[in-house]
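Single-structure report; data block below.
Excluded from the complex is one protein chain; the other protein chains are retained at their positions.
Residue numbering begins at 1 within each chain, and the chains themselves are lettered A, B and C in the order written.
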Amino acid sequence: MFSGLMLTAWESASIVAVVAGVVGFFIVLRGSAFAAHALPNGAFAGAAGASLIGVDAIVGLAVFSILGALTIAALGRRARHDVATALVIVLMLGLGSLFLSMTTEYAPQIYSLLFGEVLGVSSSELVPIGVIGLVAIAAILLMYRPLMFSSVMPDVAAARGVRTRRMEVAFLLVVALTTTMAVPVVGALLIFSLLISPAAAARSFTSRPLGAMGLSVIIALATVWSAIALSYLSNLPIGFFVGSIGAGTYGAGRGFSAWRRNRQASPRQSSQTLQPGVAG
Amino acid sequence: MKFAYPRRGSEMARMTAAGLGLIALVSACGATPSQAAPGTIAVVAAENEYGNIAAQIGGKDVSVTSVESNPNTDPHTYEVSPSVAQGVGAAELVIQNGVGYDNYMTKILSASPSQTRKVINVQHLLGLPDSTPNPHLWYDPTTMPKVANALAADYAGLKPADASYFTTNATRFIASLNPWLQALASFKSQHAGTPVATTEPVADYMLQAVGADNLTPFKFQADIMNGVDPAPQDVSLETGLFTQHRVKVLVYNQQVTDTLTQTFISAAQSARIPVIGVYETMPTPGYNYQSWMLAEVAALQKAVADGISTQHL
Amino acid sequence: MPGFLSPLIEPGFFSNLPVQTALVVGGVVAVVSGIVGTFTVMRGQSFAGHSLADIGTAGGSAAFVLGISPLFGYVAMNLMAAGVMEWIGIRRPRGRDLATGIVLGAALGLAALFLYLDTTASSTTGATVNVLFGSIFTLPASMVPFIAIFSVVAAGIVLVMYRPLILTSISADLAIAQGIRVRLVGIGYLVALALAVSLSAVTIGAILSTALLIGPAATALRITNRTGRAAVIAAGIGVTATWLGVLLAYDSYYWFPNGGGWPVSFFVVTLIFLGYLVSQLRFSGRAVAQRRSSAAQAP
Partner (left out) sequence: MPQRITLDPDMPLRARDLVGLGIDGQRFGLPLPSTTRRKQVDDMLEAVDATRFAESRVGNLSGGEQQRILIAHALISRPRLLLLDEPLANLDLGSEQEVVDLLARIAREQRIAVLISTHDMNPLLPVMDRIVYIANGRIATGTTAEVVSSESLTKLYGVHVDVIHVHDRILVVAGRREEALQHGDTESIVELV
């Protein structure tokens, strides 16, 4: 299970999981689930375009996910975000259908980007994946406080001098970066699961923001590792395991917070009884 | 406003348990990776038609694993499982089609580089460019003799002691293609210029070899192959081929039967035009490459001469 | 055909059978999507509307495993998914999108499993792929009755629940105060959405399904503030975009010597997007002007 090829798969999937855990925390906090779905899925059109003009697929992915992020931000200025996102994803996919129709070559390999090929990552690709991942994490950590502030109370943050618009654009660009890095590895469908489920589950278990972010990374890693292991043992697709483990952990998180709520009559009492020594 | 969800916890727990149960259940059904017999050359073929030939040329000296070996598999949506990836990593010889048809193999090969492993890429062997529109190279009668010789040469490199054995096998294999070649020639002499319709370019190389006149525009075939919506003119042209009885037979991709393909099959059937389902991967068991190709020509012969449909081999 | 149209409409357009079917079915789907979509946009459930098209692929591939018609697999999977989405969370739009995301993630995992079972157990299609782009020009005639039934049911649910639906979409609290069972309305609405999306995803593909559901409705809600009128305008925009898209796809066949035509989904999506952009510029400009003039009049 840990031979050379599998080792690369473990490593690349782990990098993706860590980035997804960190970025996903803010995706869930900001309610940007739709964008997290739209950018990876729509970027697939970029790969189709890239194959049409004969450049590397990753160039197409990067160009389309970044343009998509900027368009969502621009349209979202005047209208509701979900509408803007929906229009951007259909526009990108529409262009994808045009590109695919213009090639008369055999194109279905483009579709493999939807599912990814985690076992097809070569060790030389690990370096760029790792570097892009580090950039994405660094960007999130750098923006952590203003991003948190503008996610929690946008108006107050703006009043205190946070450029909420720029935060939005910058965050979407980080999602685009994550897309470019993760889609060739785990595919558009899986990266979405990894961005949403671990972060959504993590916030049920802790109230500390940094703790939730860390926990989201841990859950993402656990999800990916057990999915690869289960896929190795059963020969069933990794995507199935990531999807069902993701839903399972989210359900467990919801169950945990429901259990905690039931056990404690009211949250106020609980904070009194649970943290008697906090007084400052 | 606060919301409380009593009982939610237990429901969630039950759901989680059910989910895990499902995972455990399907995991139990999974297959286990096969192992190469000791002392033999480990060969992995992306498609089982190549695997079949690799086995015929290698004989007792090789153990062959084919990635796509189920005739019902749609190679377009194939996702590699860990055991396949491992098999490729351990293989001494890998044979693949190329032209983007088995891109996953190209990726896995570059992911587990090896100095000693030999790779036969049929596209490169035939000197075809990446922009080759039709990737179904194994339907071309000129392909496999070259593949057989390449296999014999590579095997000889891996096991020089048996070099002559491999060459003999290759020669015997090439000779055994004769019945198929004769069938192609005899069909061509009787029915050259037979108008046919297709849905995808699966068997186009064979149709060219028998001199059939494929009236379906290639753009339409490419659109269906690539999963894009075809132009209305092409659709009505294709339907017109049946309603106006302009073709003698419909050749469709047996492995991709969706509503779209079904539409044309029904149109052909209601016009009493015979249909033939051709396979992208070799149907098993009971077939080797030669008998499979022979059966495809026989199906074409039966359809054109006697008006009999062959949907399954 | 009147002479002045001949430069615009290439010969044989109206006599082409696939074009006729596409005009009829596309028109029906556009009308239903426009009506249902108006509420989708009002309720901020665009993500759910789009996701159901993707989620349905799991049902579609499951249908292939079971050997039944993909349309039923779609409908069954989407109804189930809609139920789970409603059950997990409706409290806030953010929570709603998250619930949608969780269901979508799980469903995509299931789709991967069913696709795998398809490819090992029985015959398969590239289900995800075909559903992504669909093909409006190759609809089998046998589908038409189902399309008609599902459209009537989906549009019917919305029309029956019209007033409570508006109220719950504006404010759940107001609706509760009026004695409306908000969750029931929410479920009913998601059922209509699931039916509409299954219908359009199977017939014309996931891209066009989302485009027709969200684009015309968002544009219409820019143009008018009245819900009923918005639904009518959305249906009108949807039908226009679909028909123009079909025409352009037909015409584009003759544009390039070897082009062979561009796909209809590209044209329809582009038309809808342009329409939305125009409404954005024009009507937000007007709103600003109104605000300025009213500010000037104020003492």
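Everything that follows uses one rule, which is that contacts are C-beta pairs under 8 Å (C-beta built on N, C-alpha and C of every residue); 3 or more make two chains touch, one makes a residue touch a chain.
Because the structure is a prediction, the values reported are computed rather than measured.
One chain is left out of this view; which of A:A38, A:L93 or A:M143 touches it in the full complex?
If we include the chain that is not displayed, A:M143 is the one touching it.
Hey, which chain A residues sit against the chain that's not shown?
Spelled out for chain A, the touching residues are 29, 141-146, 148-149, 152-153, 155-157, 160-162, 202-204, 206-212, 267-268, 270-272, 274-275, 278-280.
FYI, only the chains that are shown with their structure count from here on.
Graph shape for the chains shown, where an edge means the two chains touch. Line, ring, star, complete, or other?
Per interface graph, the chains form a complete graph.
Provide the C-alpha centroid distance between chain A and chain B, rounded to the nearest whole angstrom.
35
Can you list the residues of chain C that touch 2 or more other chains?
112-113, 115-116, 126, 128-129, 132-133, 261, 263, 265
Of all the residues in chain B, which ones touch at least 2 other chains?
Chain B, residues with two or more chain partners: 26, 76-77, 79, 219, 223, 227-229.
Chain B touches which residues of chain C in the complex?
Touching chain B: residues 12, 16-19, 22, 70, 91, 112-113, 115-116, 118-130, 132-140, 143, 205, 246, 249-250, 252-253, 260-261, 263-265 of chain C.
For the complex, give me every residue of chain A touching chain C.
That would be residues 28, 30-31, 33-34, 36-37, 75, 78-80, 82-83, 85-87, 89-91, 93-95, 97-98, 100-102, 108, 111, 114-115, 189-190, 192-193, 196-197, 200, 236-244, 246-247, 250, 254 of chain A.
Within the complex, which stretch of chain A touches chain B?
1, 3-6, 8-9, 97, 100-101, 103-109, 111-112, 115, 117, 119-123, 125, 228, 230-237, 239-241, 244-245, 247-248, 251-252, 254-256, 258-259, 261-262
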